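The excerpt is restricted to a subset of chains, each kept in its original location.
First chain written, first letter: the chains are A and B, and each begins at residue 1.
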Amino acid sequence: MTTPTETTRYERGLAKLAEVDGNAGQRVVDNLGDLGRYIVEFAFGDIYSRPGLSLREREIATVAILTALGGREPQLRVHMEAALNVGISLQELEEIILQTVPYAGFPTAINATNVLTRLKSEMPSQV
Amino acid sequence: MTTPTETTRYERGLAKLAEVDGNAGQRVVDNLGDLGRYIVEFAFGDIYSRPGLSLREREIATVAILTALGGREPQLRVHMEAALNVGISLQELEEIILQTVPYAGFPTAINATNVLTRLKSEMPSQV
């Protein structure tokens, strides 16, 4: 097992965060103090940086989880933007939301659809 | 919009269930009465039968959701077998579980890992 320094983990996490979320990611961890640092180091420097699943597949899992758990709409918005950023289409986001219905029911899927609708309405030119 | 009869939905669902779960699927809905019928018709005949995401991607979402929600271990077991059936490897199942940690914490990931470990131990020859 390699033993990168903490700085390496943080830097690797920041780079992965930028790759996944674009500009939105940095905004998410700003002003969160040590919580933001752990998101960079652990969520992005450790987990998202692992091989074994593509970023596209990781975001499919993440959007599905955040939709199904409910009450995590701000994070769902961030990860929908991340999903678009790693090559998931708006239509595929709709499919991921539909895939949650048999496992978590309609209400959280409706809330996620409303997040997606708002996101679409704020995008420059997309239909 | 095409308007298949209910029988078509049920048959399409059964075929999709067999494609996704192999033999395990049929066992899951046996003895569940109308609940089992709706699983076949709605979960498999409607949702899983949609284009737009591959079966592999749908199972990534499903395993992630069932892990993160917790308390759904019997269904997680079924969908881990389904995941293997549609081309997800044991190592990729581990990755999906790890991907849930930043969003749902360690306890549900530990429970899912224990389900996976038991599944592995019951498989004929796999490592």
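Just so it is clear, contacts are C-beta pairs under 8 Å (C-beta built on N, C-alpha and C of every residue); 3 or more make two chains touch, one makes a residue touch a chain.
These numbers were taken from a predicted model, which means no experiment stands behind them.
Colleague: Fill in the total copies of the single sequence across the complete complex, 2 being in place.
Modeller: Copy number for the complete assembly, per this file: 6.
Note that in this section only the chains that are shown with their structure count from here on.
Colleague: When the CA atoms of subunit A are placed over those of subunit B, what is the turn angle between 0 and 180 degrees, to the nearest 5?
Modeller: It is a rotation of 180 degrees, to the nearest 5.
Colleague: Please tell me the distance, in whole Å, between the geometric centres of subunit A and subunit B computed from their C-alpha atoms.
Modeller: That pair's centroid distance is 22 Å.
Colleague: Which positions of subunit B touch subunit A when the two form their complex?
Modeller: 39, 42-43, 47, 50, 52-53, 57-58, 60-66, 68-69, 72, 75, 91-92, 94-96, 98-104
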